[in-house]
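== subunit A ==
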Amino acid sequence: MEGMGQFFAMGGYAGYVWPAFAIVLVVMAALWFISDRGWRKSEQTLAALRKNRRQRESDAE
Partner candidate 1 sequence: MSLHYFANPTRFTRLAGRIQPWAGGLAALLLAVGFYLALIVVPADYQQGDTVRIMFVHVPSAWMAMFCYIFLAVASAVALIWKHPLADLAAKASAPIGAGFTFLALVTGSLWGKPMWGAWWVWDARLTSVLILFFLYLGYMALWQSIEDGQKAAKAAAVLALVGAINVPIIKFSVDWWNTLHQPASVLRMDGPAIHPSMLWPLLIMALAFKVYFVALLLARMRMELNLRRIRALRLAERSS
Partner candidate 2 sequence: MAVITRDLHLAVRQGGATFLALVFFLLTVTLFPLGIGPEPAILARVAPGVLWVAALLAAMLSLDRLFQADFEDGSLEQLTLSGLPLGGIVLAKIIAHWLTTGLPLLLAAPILAVLLNMNTEGFAALLLTMLIGTPALSLIGAIGAALTLTVRRGGVLLSLLVLPLYIPVLIFGVSAIDAAVHGLNAKPHVLLLAALTLAAIPLCPWAAAAAVKLSLE
């Protein structure tokens, strides 16, 4: 347990080291999440639009 405590204390710099790594993870994850969701959404919208158009074309025939 001693070792774990020491690890988290970061030689007294825990207040700087951990936030730095945390914010990197948070920003990278957030960017990834936003982009991935945006892509999925655009994919859905596109599929719906295409389906619509196909339907209308077959209706017209």
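Candidate selection criterion: all candidates are chains of the complex that A comes from, given by their letters.
The working rule: a contact is a pair of C-beta atoms (placed from the backbone, for glycine too) under 8 Å apart; a residue touches a chain by one contact, two chains touch by 3 or more; residues count from 1.
Quick caveat, the model's predicted, so the values are computed rather than measured.
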Please name the candidate from 1 or 2 that touches subunit A in this complex. 1
In the complex of these two chains, what residues of subunit A are touching candidate 1? 7, 10-13, 16-17, 19-21, 23-24, 27-28, 31-32, 35-36, 38-39, 42-43, 45-46, 49-50, 52-53
